[in-house]
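Got a structure here, written out as structure tokens. Questions coming.
Only a portion of the chains appears, each positioned as in the full assembly.
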Amino acid sequence: MAANIHPTALVSPSAQLGDDCTIGAYTIIHDHVSLGSNSTVEAFCELGYPQKDMGASPLVIGDHAHIRSYSLFYQGSIFGDHLHTGHRVTVREKTSAGRYFSVGTLGDIQGHCQIGDYTRFHSNVHIGQKSSIGNFVWIFPYTVLTNDPHPPSYALVGVHVDDYAIIATMTTILPGVHIGSEALVGAMSLVNKDVPARTIVFGVPAKERGTVTQVMDAEGNAVYPWFPNNKDRYPAETEQLWEAYLIARQAQLNPDEGTL
Amino acid sequence: MAANIHPTALVSPSAQLGDDCTIGAYTIIHDHVSLGSNSTVEAFCELGYPQKDMGASPLVIGDHAHIRSYSLFYQGSIFGDHLHTGHRVTVREKTSAGRYFSVGTLGDIQGHCQIGDYTRFHSNVHIGQKSSIGNFVWIFPYTVLTNDPHPPSYALVGVHVDDYAIIATMTTILPGVHIGSEALVGAMSLVNKDVPARTIVFGVPAKERGTVTQVMDAEGNAVYPWFPNNKDRYPAETEQLWEAYLIARQAQLNPDEGTL
């Protein structure tokens, strides 16, 4: 079926819309946009915003996207299937994100960054340029990934966040910091040095406070690793990815045991 | 008089608009919206945004509302008379707020929360689900009320804020924390435990620093309780509410004196 386009939407004739797409009222779709099938773009959105120096570089969004109202995507970025956004999201050029990426209301992705599969940002997250974020990462509201070690300068150095890491609310990560896999950064932290895998840090500046395996919930059950307790948030195939991750992690922990 | 609807506004025929309402340009009013009389909804707003699983649950807004441009309200919430908003406000489903509720520009209310009468949020406040906020509360910019003790989890525990409490700028309240009545949380605090009534706390983490009655302004006058110094911000009936609050407070302070 052809796209279902609201009569007030302004859609470039050169935009490619997949089957069964819905385009909301007062939404603008510029040139150089490719939107996958079964996708919804709500009202007041702007896709393929033209950025100088980006030529004809396209905005490519996969199938089953759901882009909520007032969201803005520049040309020159690429997203896997099942992109979900909140409202008022701003995503600049040269952003690359994988499958099932989710970014909450007021998210501000400055572009020139890489984001893995199944990663989720809650509301009002700011991702500086040159950030590199793995798979299954969670970032909570009012968190900023910075990139300028000596502001203002041109020497931008991005933050790296590894798979399954969690960054809680109102946290600032300084330029070049590496957050290890499954690490937990507590709320309102200033992270100025690398965080080892599975480590808990918090504070201003953040200090190591233990390992995630020590955290118990009110019933005395282990909270981390968090994935087994949250499987139903994800499609079925993610269970295999988790098993594969665990095998790779085990190999890393026991390097003497040789290749798997 | 019938509603004054801008010709570019898209208003559902099933929406109920009170007398003398004004609906701005390019604003969308979906089904299941009831807007009280003498209300203004400015340009680029979206009211009654449909949320899955909410069926025909309505968005009910009282009389004399003033909703500023680019604001978004989901279906399934209810607001008393004299709702005032800044611009770009996002309010999700299952929010209940009383009379004279005011929320500033960029406010992000995640829904599933209760807010009392005469409460005011300044710009860019984030209210997590399951929050419970009393009457005459003030919350200042870039403050976040969180709800997840072990992110990411399903065990959301809301923050409670009692009447006349004040939370200053750039503060994070951790899940389940109870902020007592008339308490003052200083700017840039991380509040990880309950705050007694009339107590000042600040810091990362916040610590008790005295009682609000100790605070003097530059002229040596007592600043708190703040209500007597700010009466003209509120309608006349609030003075009686303050008197009633004082009587109830006194009874609480002197519990041996028996029922009032």
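We call the chains A and B, going by the order they appear; numbering starts again at 1 in every chain.
Rule of thumb we're sticking to: a contact is a pair of C-beta atoms (placed from the backbone, for glycine too) under 8 Å apart; a residue touches a chain by one contact, two chains touch by 3 or more.
Remember, it's a predicted structure, so these values are computed and weren't measured experimentally.
Sequence-identical chains make up the whole complex; the displayed set comprises 2, and the total in this structure is 3 copies.
The rule is short, and it goes like this: only the chains that are shown with their structure count from here on.
Inter-chain spacing, taken between the CA centroids of chain A and chain B, is 30 Å. Against chain A, in their complex, chain B makes its touches with residues 10, 26, 28, 44, 46, 49, 70, 72, 88, 90, 106, 108, 110, 126, 142, 144, 146, 148-155, 170, 172, 174, 190, 204. Those residues of chain A lying in contact with chain B across their complex are 8, 25-26, 43-44, 69-70, 86-88, 105-106, 120, 123-124, 138, 140-142, 166, 168-170, 187-188, 203-204, 215, 217-218, 223-224, 226, 229-230, 233.
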